[in-house]
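Data first, discussion second: the structure below is written as structure tokens.
With one protein chain withheld, the remaining protein chains of the complex are depicted in position.
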Amino acid sequence: MMQTTIGRRGALLGAAAAVSTFAIGGRAFAQTAPVVFGALPPLTGAGGPYGPAMLRAMQGVVEAANSAGGIKGRQIRLAFEDDQTNPDAGVRGARKLIDVDRVQALMGTWASSVTTAVAPLCWENRVPLFTVSGADSITLLPHQGHIFRTQPNSRLQIETATKWLLGKGARRVFHMAAQSPFAQSSQDVMTEVMRAGGGAVSGYVVYERDKTAFRSEVDTIMRSRSDTVMLNGYLPDVTILLRELYRAGFDGRRFTFAYAAPASVFGTLPNEVTNGLTTFQPSPDLNSPAFTRLKAAFGSTEVDPYSAQVHDHATMAILAAAQGGDATGTVIRDNVRKICQGDGEKVDNVTDGLRLIAAGRAVNFEGASGPCEFDERGDIRGTKFRYEVAEGGAYRVLELV
Amino acid sequence: MIQDWRDLAQVLLNGVMAGSVLMLPAIGFNCIFAVLRYPNFAIAGFATTGAFAGWVANAVYGWPVGLALPLAFLVAGLVALLAEEAAFRPLRPAGPLTVAIASVAMTLLIENILRFSFGNDLRGYDLPILRDWRFDGIRINPQQLQNTGYAIVAAGGLFLLLGFSRLGRAMRAVADNPVLADIKGVDPNRIARVAVFIGGGLAGCGGMLVGIDTSIDPLTGFRVVLSVFAAAVVGGLGSIPGAALGAMVVGVGEEMAGLVLSPAYRTVTAFLAILLVLMFRPQGILGGRN
Partner (left out) sequence: MDAYLIAMLVFAGFYALMALGLNVIWGLTGMVNLGLVGFFALGAYASALLTTKLFWPMPLGWAAGAVVAAAAGAIMALIVARLRGDYLAIVTLGFAEVIRLTASNEIWLTNGTDGISGIPGPWRGDVSPPEFNLIYLGIVWTAVAVVFVLLARLSHSPFGRVLRAIREDEDVAAVAGKPVLWFKVRAFTIGAAVLGGAGALYAHYNAYIAPDGFAPLLTIYIVLALTAGGVGAMRGAIIGALFVIALLESTRFLSAIIPGVSPVQKAALREGAIALSLILLLRFRPQGLIPEKTRTKATP
């Protein structure tokens, strides 16, 4: 019995501690009353290789905006939670950000499952959600304009990429896809486009992402006598596949999404393996000063596509709030399209954008991930794609179309 | 899919290569099980530890694989020993399942200690990547062959130790009958420590071999661990030759997955192998006692 009472007291103390930490969080909010935005990147789990850089990119934008005076003089705070690449943890994290931190916008969700799980919380609470998730179904949700997706939908991406490959002479493309929400839709689009262009999808394998050996899968690629292989996966598995393809002596074109082989791949694979790897990603205009300035802003680290996109998420949310004159979710939602499409002056960073808006000028934000123009569903449109080839441990831009 | 015997031979060969990577952690798992009679799920954490220890030696300090591998053994063995003494030993009286559950938590703890120290970035060993050799259309990779060699040497070392040394005889005695061994003057606690050190060390070597063949992050051990358990069960819990054989069965089975089901179901084949074995030979292929 004695032990029981101690146990209960311990539990009560624990609960009290928990409550008091809640209280601290609440008070801090009340005193300074900054505008709060929420970030929900994956810091653990399968998205772990991507989340930390994404968070840094968002924090960078917020810092820049704060040194530029914030939103109408109000400082900005970026609250973040780890979604653990798991919709269950993601929902609890989003609850905390929305209900406790009272965030006015949520950004940087990565896994499609997490985005779909937290989306209803966002539109119920009138919080716009900026995401990099790839599943086409996300923008089909009844979100009343609250979702902005900077990752082009798979139809647009795969159609563009397949046409580009056809133009480069690809006739037999092997589709190697990690099991994901867009594996099958990618396959459908690829088959259609290849057939129309006089080629064929020479093989289609869906593999398990969390595995460490893919030799038999690579044998299937080798047997298919393909001139191109499309690696539709993520960094850990694509790294292994590139290594296996090199070992097997695959001499065709290796083509993948830039997020599956960001510049960090040069640190894990020797150059002879990566040389010739072609990647593509949505991109801003290369000749604009914006792009060079952006690269400089990111310093020596190459900008990976997800970081570029969340950089734009944070910038758009801040500029939209400034434009609307009020940092509430609804105002941000209604003003995103005003600051990133139209005839306004082109800006590529939050500092210039805030200055111009303060001066009463119209702006048209063109971000690190592209022109950031959204259709009525919240999907990105009219973006160009940048094709790059790996050479000697760095990417060289092939073209932008 | 299969067009001639070469394709089948290729799949079998791929399976053996994949299995040889699973072999060491599976042997480590069974080594601990044989003496301590609980499934140590922290083997995944020990494998990741070994992978990182080997990586630091190789990629940071430039050690060759031949030197880094013993270091991976040593570090993972010591971590396993520490985990055993600090966390698992006091739980042993509460029964094997309590220890098993603590070992699940230990894997999560080790994963996050490594994440705290190294971050999530993928890291590759500093080794050139060699092209496959081809024999009559069948391809084999010299590096993977070398890894298989390392695995066989490590496993062979354990067999020699168990078969021909005093320590090995004592270990087998404790595994067979701890009470009798105690009467005969073998200190079961000392033997337990040796078994845990060797088991953890072998898992660490296995983790490093996975790392050489792929790249490493805090989830490295987690990615192979289900296959490792399958190998241990298929071979027979507690049987060391069983673990080696089970690893080959699971390795080949997973590579065959693409032919039978779909490559997306690799892990499912490992699980089916477990179920089949348990239904027809519950003690495992080479397991004697149950």
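In this document, chain identifiers A and B correspond to the written order of the chains, with residue numbering beginning at 1 in each.
Just so we're on the same page, contacts are C-beta pairs under 8 Å (C-beta built on N, C-alpha and C of every residue); 3 or more make two chains touch, one makes a residue touch a chain.
Values in this document were obtained by computation on a predicted structure and should not be read as measured data.
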Decide which residue listed in A:F80, A:F130, A:Y234 or A:F385 touches the omitted chain of the complex.
A:F80
Just to verify: which one of B:L82, B:A105, B:V153 or B:L180 makes contact with the chain not shown?
B:A105
Out of A:L43, A:L277 or A:V303, which touches the unshown chain?
A:L43
By the document's definition of touch, the residue of B:A53, B:L122, B:L237 or B:V252 touching the omitted chain is B:L237
In the full complex, which of B:W63, B:F159 or B:F271 touches the chain missing from this view?
B:F271
In the full complex, subunit A touches the hidden chain through residues 3-4, 7-8, 10-11, 14-15, 17-18, 21-22, 24-26, 43-45, 48, 51-52, 55, 80-82, 84-89, 91-93, 95-96, 98-100, 111-114, 116-117, 120, 124-125, 135, 137, 141, 179-181, 184, 206, 208
Interface residues of subunit B (partner: the chain not displayed)
33, 37-39, 41, 87, 90-91, 93-98, 100-102, 104-109, 111-113, 115-116, 119-120, 226, 229-230, 232-233, 237, 262, 264-265, 267-268, 270-271, 274-275, 278-279, 282, 290
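Note that only the chains that are shown with their structure count from here on.
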Euclidean distance of C-alpha centroids - subunit A vs subunit B, Å:
36
Residues on subunit A engaged by subunit B in the complex (per definition of touch)
43-46, 48-49, 51-52, 179, 205-208, 210-217, 219-220, 223, 235-236, 239-240, 243, 246-249, 264, 267-270, 272-273
Quick check on the complex: what are the subunit B residues that touch subunit A?
1, 3, 7, 10-11, 14, 17-18, 21, 112, 115, 119-124, 128-132, 139, 141, 143, 210, 213-215, 217-220, 222-224, 254-256, 258-259, 262-267
